[in-house]
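Written out below as structure tokens is the structure these notes cover.
With one protein chain withheld, the remaining protein chains of the complex are depicted in position.
Chain lettering (A and B) follows the sequence in which the chains are written, and residue indices restart at 1 in each chain.
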Amino acid sequence: MSSPIAHWDPEYQRRAATIVERYPDVRSAVMPLLYLASLHHGHVTEEAMEEVAALTGLTAAQVQSVASFYTMYKRERVGRYLVSVCTSISCFLRGADEVLAAVEGATGVVDGETDDEGLFTVEHVECIGACGGAPALQVNYEFVEGVTPAKAAELCRWLRDARPEVVLGDEMQLLFGGRPSFDPGAPEPEGAIAPVPAFGPYGSARPGTGGGR
Amino acid sequence: MTERILTARMEAHPADSHTLARYEATGGYTALRKALGEMSPADVAAEVKASNLRGRGGAGFPTGVKWGFLPEDLRPRYLVVNADESEPGTFKDRILLERDPHQLVEGIALASYALDVHHAFVYVRGEYPKPARRLQRAVDEAYEAGYLGTNILGSGFDLEVTIHLGAGAYICGEETALLNSLEGRRGEPRIKPPFPAVAGLYAKPTIVNNVETISTVPWIVAHGGRAYAAIGPERSCGTRLFSLSGHVNRPGDYEIVMGMTWRDLIFDVGGGIPDGKALKAWIPGGASAPWFVPDEHLDTFVTIDDCAAAGSMLGSGAVVVMDETTDVVAAAHRIVKFFAHESCGQCTPCREGTTWMERILWRILHGEGRPADLDLLLDVADNISPGLRWPPAMTTICPLGPSAVSPITSIMRYFRDEVEAKITRGATVG
Partner (left out) sequence: MADAPDQVSITLDGRVVEVPRGALLIAAAIEAGTYIPHFCWHPRMKPVGMCRMCLVEIDTPRGKMLTTSCTTPVADGMVVETSSPVVKKAQEGVIEFLLINHPLDCPVCDKGGECPLQDQTLAYGPGDGRFVEEKRHYPKPIPISDLVALDRERCILCARCTRFSEEISGDPLIEFVDRGNHVEVNTFPNHPFTSYFSGNTVQICPVGALTARPYRFRARPWDLEAVEAVSTVDSVHSKVSLEASMNEIVRISGVDCDPTNQGWLSDKDRFVYEHLLADDRVVVPLIANGDGFREASWGEAVGLAASRLADLGGAVAGLGGARSTNEDAYVFSRFLRGVVGTPHLDAQLDDGLAPEFAAAVEPRALIDDLDDADAILLWGPDLKEELPVLYLRVRKAATAGAKLVVVHPRRTGLDDVAAHTIRYRPGEGPALLRRLAAGEGDLAEARDALGAGKVVALVGRPGLAEPAELAEAVAAFALTLDDARILPLVRRGNVFGALDMGLAPTLLPGRVSVDDAERRRALAARWGSLPDGVGMGATDILEAAASGRIGALVLLGVDPVRDHPRPDLARRALERAFVVALDLFVTDSTRHADVVLPVAGLGEIQGTVTNLEGRVQKLNRVVPPPGQARPAWSILDDLAAALGSELEADAVEKIFEELATLAPAYEGLTWDRFDWAEGRDGVVVPLEGVTPPLRHVPSDPGLAVVSERPALHLARVLYDDGVLVRHCPSLASLAPEAAAHLHPRDASVLAVREGDRVRLEGVGVVELPVVLDPTLAEGTVYVPFNLAETAALGAVPSVRIDVVREAGS
């Protein structure tokens, strides 16, 4: 019997192994493995859920039950740039609806959809913890705060033209952001390489960093 | 009132407050050295108890008392740090994770030592990859430097720390939902009792504390619990972080000694309302909290107990300010919509009721309201939170469902005429 993830690239396979090691109980690895699988497949496909099931000894139905509970496990195709506009109360008070409309306009993608090309997915999201920098959005979960409708549209056009390989929060904030929730301090070298949060073992621009524990 | 405990380092060293080097250079990990060198676990716990620190996750439960609930004889025990911060208006844990992660790591090591914990987890919300990266780097550095791992600082104490990323579910901030999520399950709150301290992660005794709570521990150990207890009002002692957002001139995170008035907080600290507009209402403690209005509450003191006495809560310290132009029905709708979206779906009243209330508000907002809708709205709310009182009674497992009632009772109490006007206008137009 070959491993269900034998077709994953070796780097992901190594990460899968370290993820399982970090928990006293293998079931706890379901969530990080779902991120890893969606990094490999582009989103949480049925195949991805079956792989995670095989890795954790759960049934695919159990994995689906977990995956579908959380909004960040995308079970539909996602664009290269996932633009998430916060429309919760603080951002709403500061004009979030207009920002969302501007993003829809600039990308040609309506809330909840992905374009044919697979470049953009646009969604409105609940509070992302950037209320002090409202209105705020995230591209592949990297923050851009204090945006205006015009700046948000500009950001989308820039993503389309520049097509950055790595999405860097600091870069976007500098070019298109306004007042952030707080002074960010030192610049941050890491960014996202896919519409999966860029954290250690999952979607970091520096694969293999962090998350080893 | 300019005491800085949690934010002093980031204030003074914006460029590198998150690094181990800066942390050590500014007295970091001396508390841990001291504890492991000269104090017993019980001594550390005693200092925390003496500090009268109350949890910063929302409920304000005294941390030392909670730690005391761990059964004597059951092992292993776990510590879980709640970094799920998802309540609309809240962004205080984010700054602690991004700007001073070693403070949290040291707090984790101290708390774990005090509690005889050898594996701690930090549950960071999925939308916080940058804070998670900063924290992970701090954890890695700490392992490197011998502050985590086996035989910490030669003391024989071992501690492993695992960072777990959430994936978009506010309810996972509720501690038992968080534990389910950490176990690889749906983030559905559990029935309490048993409380996590008795049967938590993997059914083992577990302490769940907020990021800010644990970040405060190094200072308490370094300076003594009594020093902490001496800061500010007796039952709301110490400093705490407030997240100011909405219609204020200077939104942001502020570390404050409790005891000032709301007027001070909104107008002095927050710089007042933009464009000289008038203040209409504010939410004192996150989206779940009943609103305050200037006529009644501007001179109320910002303490846990004063806020409770006035019928609301300090909650997670998120203050959302609304100016005179705010459409309160739209604002309430937004908040109810949030809770409807975030309901885990277990409890019938929360799953069905929050959605129903959201739809009624939407109707009213779009000129399709009917006069009977006001009573209906309150009655549906009453079926989730009987009596519509504060603190809320609940027909649900956890307080999320009842939280969705707060904006509704608030607008009906303070702005009923505005809501009615929407309905009447809707009726005449439609």
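Everything below uses one rule, namely that a contact is a pair of C-beta atoms (placed from the backbone, for glycine too) under 8 Å apart; a residue touches a chain by one contact, two chains touch by 3 or more.
Note that the structure is predicted; figures quoted are calculated from it, not measured.
In the full complex, the chain left out of view touches A, B.
Per the touch definition above, the residue from A:Tyr12, A:Phe69, A:Phe92 or A:Phe182 contacting the chain not shown is A:Phe69.
The chain not shown here is touched by just one of B:Ala169, B:Cys237 or B:Ile273, and that residue is B:Ala169. Contact with the chain that does not appear here is found for just one residue of B:Ala46, B:Ala230 or B:Leu376, B:Leu376. Mapped onto chain A, the footprint of the missing chain covers residues 1, 46, 49, 58-65, 68-71.
Mapped onto chain B, contacts with the missing chain fall at residues 169, 186, 191, 340-349, 351-356, 359, 376, 380, 382-384, 386-387, 393-397.
One rule holds for everything that comes next: only the chains that are shown with their structure count from here on.
Remark: chain A and chain B have CA centroids separated by 24 Å (rounded to whole angstrom). Looking at the complex, you find that chain A touches chain B at residues 22-25, 27-32, 34-35, 56, 58, 65-66, 69-73, 84, 87-90, 92-94, 125-134, 138, 141-143, 169, 179, 181-186, 188, 190, 192, 197-200, 202-204, 210-213.
Across the interface of their complex, chain A is touched by residues 10, 14-18, 85-91, 94-95, 98-99, 119, 124-130, 132-134, 136-137, 139-140, 143, 160-170, 181-187, 202, 243-247, 251-253, 283, 287, 318, 320, 322, 326, 330-331, 334-335, 338, 341-342, 344 of chain B.
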